[in-house]
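All protein chains but one are shown at their positions in the complex.
On to subunit A.
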Amino acid sequence: MSALQRKLMRDLIRLWPQALAIALVMAAGAATLILGVGAHASLSDTRSAYYERNRFADVFATLTRAPKILADEIGRIPGVSAVDVRIQKTALLDLPDMVEPASASIVSLPDVQPQRLNILYLRSGRLPVAGDEREAVISEPFAKAHGFDLGSTFQAILNGRKRSLHVVGIALSPEFIYALGPWDIMPDDRRFGIVWMSEKTLAAAYDLTGAFSSVALKLLPYASEGAVIEQLDTLLNRYGGLGAIGRKDQTSHAFLDAELKQLEAMSRILPPIFLVVAAFLVNMTLTRLITLEREQIGLLKAVGYGNMAVGLHYLQFVSAIAVIGAAIGIAAGIWLGGGLTRMYSDFFHFPFLVFRIDPATYLLAVGTTVISAVLGAWQAVRGVVRLPPAVAMTPPAPTQYRQFLVTLYRALGRISQTVTMVVRHLSHGWIRTASSVLGIALAGAILVGSLWSFDSVDFMIDVTFHQADRQDATVSFTQEEPYAALYEVARLPGVLRAEPYRSVAVKLRHGHVERRAAVTGKPPGTDLSRVLDQHFTPVRLPESGIVLSDMLARILDTQVGDLIEVELLEKNRRVVEIPVTAIIQGYLGLMSFMDIDALNRLVREGTVISGVHMIFDEEQRVPLLQELKQIPAASFVALQRISLQKFRETLAQNILVMITVYVSLAVIIVFGVIYNFARISLSEQGREIASLRVLGFTRTEASSILLAEIFLIVALAQPLGWLIGSGLAYMMVKGFESELYRVPLVLEPRVFAESSLIVMGAALVAALIVRRRIDRLDLVEVLKTRE
């Protein structure tokens, strides 16, 4: 090892606390990068491989009933490479280990040839024997949630008839990586599963012999999805087609996409913040180090080291810190990545999901960290390079403080000598002061920018479940039922109140824009499931006209008073023009509402309902649920209270993890900035502070100069942090907005207060650590040493 490398090593060891504080900030940058990029790559690579191997379809459509012969015609649509027709229904399950009713998506498996698309990944067991009435393959998460294994049995109501099903296989499917039950806000593997059965059996059960109710298509590469969907819709029109969708509207795919988008946003926002702060820290620390080592630099040049060699020495110093930081960050990133992947496997069900990082990502992490360090060092190192060897031999001129600022502050009133010192010192090293303020502000911004989302979720839950959909449960029928079904439900034990609804699949069109949506019909003055306007006050649905959620209205580019085209996708496929009478609040999906009678008139079907919302007496819960399980006409029973509770529990677990991560990230920044700032300040002002002590100032009085500087910096950073944090929150709201869901921007004062408290707490700890050094200042030593 050369003498210069030895110096580098020893400098690193001597300055280890400062170097470590910087390295940790860099580590946070590298870790979030590894985590974001790694998780994104793992998730999307695993998904593509899974899609590829198990032939995930590109286009999906559901319909009432079409003859299987139509499959050939569908196959002839230009651009289609494979067609898979099947029967798909939702059915109620009666499970031995559960009081509440559960549901399943029941999907047929072809009897003759093997599956062509959305091929099952069989974990254990086998596929059902053709025509066997009892054999079923069930989804793995559902099996796990109930402890089902090969040979287990459970009951299902298929088309109103209860049957006992026998598990012969446990499988996963690329179609149901994220399996969300109807009306649910989060997957609940206990209450919703997938059941695959022989096509023959299901055809017999649902009266669909020789027919199908669902189709999946694989397209040729470069085929136009839009064109295929259009032709498929035309073909399926006569058969009650509900409108074909591409992958982007397929639930499982869309939720994975939303997650990928979040990961991408994370890896675009967080790492740069840390790397910028790291660059600031490198800059201020190195600038100070170089001032202290002026004479050594001069010496190196005097004895014949070139400018480049000396400059490089300092670049190596910061690069070494960066490499250490990146190494810590990579280790932390891999560890966190493992955790994130485990968290994902609760929601996303892949045959195999591991957090795997491409070597290029490591290179990216190390590379960006080193680059940020070098950029941060640049200005200081340029000073080193420029330093003429002769000038380096003479001690630096005494610092020239800005007289005018001091005069200004003096003029502002009688200000104590210490305040003068603080202000003078802060304004003298204004670059350092400014970058410290910005660093602390960014730490605050990370907190504001992450903590707000919990309030936002709360707000969304409050609006959605306490103000709009206030029901405890919703029973969805397999198909429309006469109004009398409402009274049957209302008569069940414990039902306190019941309200009907009608749901019709439609295409809404305005101008050139067209969207598939469901129109929900409700009685005019509902009390359970209410429609809220943009000021969160209940809306009375008008006798004619349609009400759109704001997202839908925005997509269709309509305003109140516009006429929009409504194409009914069920029964008669009429197209009617209806005026938009109100635009309402809605966070989940694309929603539209009409008066139930108006909707029924539109469909020309008489008074029918699609389901019933209810509230029930908690005391009667068990008998009620027992009854609900048995309703032959029901396909799904949503239990909003229970879902919400489960959602809150999961959220609470994840929130704890997330808060820990974000608070740690912010604390790392605050610590890095304050510790380095204080050490530099102490190194510059050690003599002044020691002089004060010699003059008889107490330790507290002497260290108050430094603490006051830190206090000022932290205080100045707060409003800036709030501002940047709010900006981040706004960007996230805009970035996450999709047709699936939308999060409201809710910024409670509490979030700002909490963020500031955390930042100030961390700053205080860092300051106290440095204060201990002041207390231990060796007065004689400090005064003796030459600056």
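To be clear about the criterion, a residue touches a chain if its C-beta (ideal position, glycine included) is under 8 Å from a C-beta of that chain, and two chains touch if they have at least 3 such contacts; residues count from 1.
In this section, contacts and distances are computed from a predicted model.
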{"item": "Hidden chain of the complex, named as in its UniProt record, picked from \"Putative ABC transport system ATP-binding protein\", \"Carbohydrate ABC transporter membrane protein 1 (CUT1 family)\", \"Cytochrome o ubiquinol oxidase subunit IV\" or \"MBL fold metallo-hydrolase\"", "value": "\"Putative ABC transport system ATP-binding protein\""}
{"item": "Contact residue for the chain not shown (choose from A:A244, A:L300, A:L665 or A:A717)", "value": "A:L300"}
{"item": "Residues of subunit A (touch criterion as defined above) contacting the omitted chain", "value": "2-4, 6-7, 10-11, 14, 295-296, 298-307, 388-390, 393, 786"}
